[in-house]
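Note that one protein chain of the assembly has been removed; the remaining protein chains are unaltered in position.
By written order: A and B. Residues from 1 in each chain.
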Amino acid sequence: MGVVIVHMVPCSGPEALQSTADNLCRMIERIGGQRDGVFCVDCETYFNTSMGRTQHVLHDSEHPASVFSLLESGLCLVADANFDSLMNKLTPQLFTTKMGTKVECKGPRYQVEDFVLKVGTVTIGTSARGLLVECEYQPCPVTASCWELMRELMESLLGVPLNQPGPYLALRMREIYTPVDTIQQYMEHFNVLRKSNPVQAVSAPASGQSGGQTNQNAQTPTSKG
Amino acid sequence: MAQFIGGAQPPSIDPVSMENVRQALGAVRAVRSSVGDVFRTLAEGVRSSHESEEREKDQDFKGSLAHSLSSVHTKLRELETSVQNLSSTGGAGLSLGSTSHLCQDPTIDRTSLYVDMIKTHRWLDRVHEYTSHMASVLQQNNLKRSNNMVFSNKRRQRLPIATGHNVPPQHVENFIGGLQRQLTDMTIDLVRPCGSNAVLKITLARTLKAIVVLRGLLIEWVLVKAYHEELYTADEQLDIWTPSRYKVFQKVTDHANAAMLHFHSPNLHDLAVKSFLHWLQSYSTLFSDACKRCNRHLMHNFPPTWRCVRTYEAYHETCRP
């Protein structure tokens, strides 16, 4: 388990998601990436309205036997796959889910020497919201040691300067990296994408925002990448 | 004729059958000597000195011949009985010592010990053969590396004999302990998994783990792995063979082996180990150092994996000075 950085790729609008993703994949192949399958990270949110508690349940295809339960406080419980059946038991009496809140990040997975690169399109419900790139450097267990190294790779791929690590990761630069840290980073991005409405999700210049009120149906085709 | 070659007396562990064997051999000897007598009598023949006594002599000769023949006969019978004794006590022909018990192991199919042993013997035989060939070939082609033959004899006497491989374990321990104090971000565990030769388990900061196999104070083998890779196999054995899963560390292992050879010196063995470990310490910043030459972190998707053996500076494999 090496260090993982999850980075949101700016793109100019929901329509451009697919082409940006394709470009990125081409770039990765150009630097020697071998495609080996697809990946998926999903997140289902459960509410307990009477107690006012929220629980996010995440799965990561990189850890297929684990389920991650993330609470509002940031506490993350790692459980095995039976956790899903447990949630089925507790739903709907104790927890409820809202339709169309399920977040999924799906896309191809590449191996480049010791790096693993993943390009994932994020869909919330049925609408495509954003593009995430996950970069894992497997030999190194501490983020601070290999941050510059990964930054160099990401910058050469994305063609834009990379800002500092996200708020969660920034606090844990010197710790030994764990898979929970990956989940927390995804959650950070999912929260940003959820709060924003479909078009503001795009962190790029306003040029693409003229079609601001695009409804969700219009975006569905994009998500079926 | 009467000479006896002792014969290959089969070594036996059983004292009773030993006695039998000795008896049988004695019998053989007796038969041989009596047969010898017969031939000697025959060879001497009838002495024809006096014609008058010819008849008497003839009679005499026949008598002695008949006597020796009958003694052959009795000796032969004795031999036969002792042979019978031998076979009845069942001395199992050629004894293999305790190895013969291997055959009696009912689970021979499962323990391939016997087969392995035979293979080992063959292998040893072959090694022996090859070495003797090699020795003769080398003797014919004497290597002369230095031209100044004049001094060579004196110098050879003055040179201390390389003893790096033969250092008392206590000394190795003290020496490594001393090094440990100098190398602060490196933890060195000294273990002796097989016999007296030490294996160093090194953890360098949070960057890498390394295994250094020593023979005395000579470095024999270096293996570098990631910080989070396991050094032990599933059955708790120290795994000094499996290479790292990561390409970076496979490269570092290669460079470390090259450096190990570079630092090697037959007489200053402690200096060799010391400078090797100091060189290895420079890898603590393997992921954060930029290449001294191109000032970049990545080259062909690898960090600078090579360290200069003199200055400990980081270079990409292809940027080496």
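Rule of thumb we're sticking to: contacts are C-beta pairs under 8 Å (C-beta built on N, C-alpha and C of every residue); 3 or more make two chains touch, one makes a residue touch a chain.
In the analysis below, contacts and distances are computed from a predicted model.
Peer 1: Name the absent chain by its UniProt protein name; which of "Nuclear prelamin A recognition factor", "Large ribosomal subunit protein uL29m", "Mediator of RNA polymerase II transcription subunit 18" or "Ras-related protein Rab-43" is it?
Peer 2: "Mediator of RNA polymerase II transcription subunit 18"
Peer 1: For the full complex, which residue in A:16, A:31, A:94 or A:158 touches the chain that was left out?
Peer 2: The one listed residue touching the chain not shown is A:94.
Peer 1: Among A:55, A:121 or A:143, which residue is in contact with the omitted chain in the full complex?
Peer 2: A:55
Peer 1: By the contact definition given up top, give the residues of subunit A that touch the hidden chain.
Peer 2: On the subunit A side, contact with the omitted chain comes from 1, 36-40, 42, 44, 48-51, 53, 55, 57, 59-66, 69, 71, 73, 75-86, 88-90, 93-94, 106, 109, 179.
The definition used in the following text is that only the chains that are shown with their structure count from here on.
Peer 1: If you average the CA atoms of subunit A and of subunit B, how many Å lie between those two points?
Peer 2: 59
Peer 1: Would you mind writing out the residues of subunit A in touch with subunit B in their complex?
Peer 2: 1, 31-32, 112-115, 137-142, 144-146, 148-149, 152-153, 156, 176
Peer 1: Residues of subunit B touching subunit A in their complex?
Peer 2: Residue positions touching the partner: 206-207, 226-228, 244-249, 285-288, 290, 296-298, 300-303.
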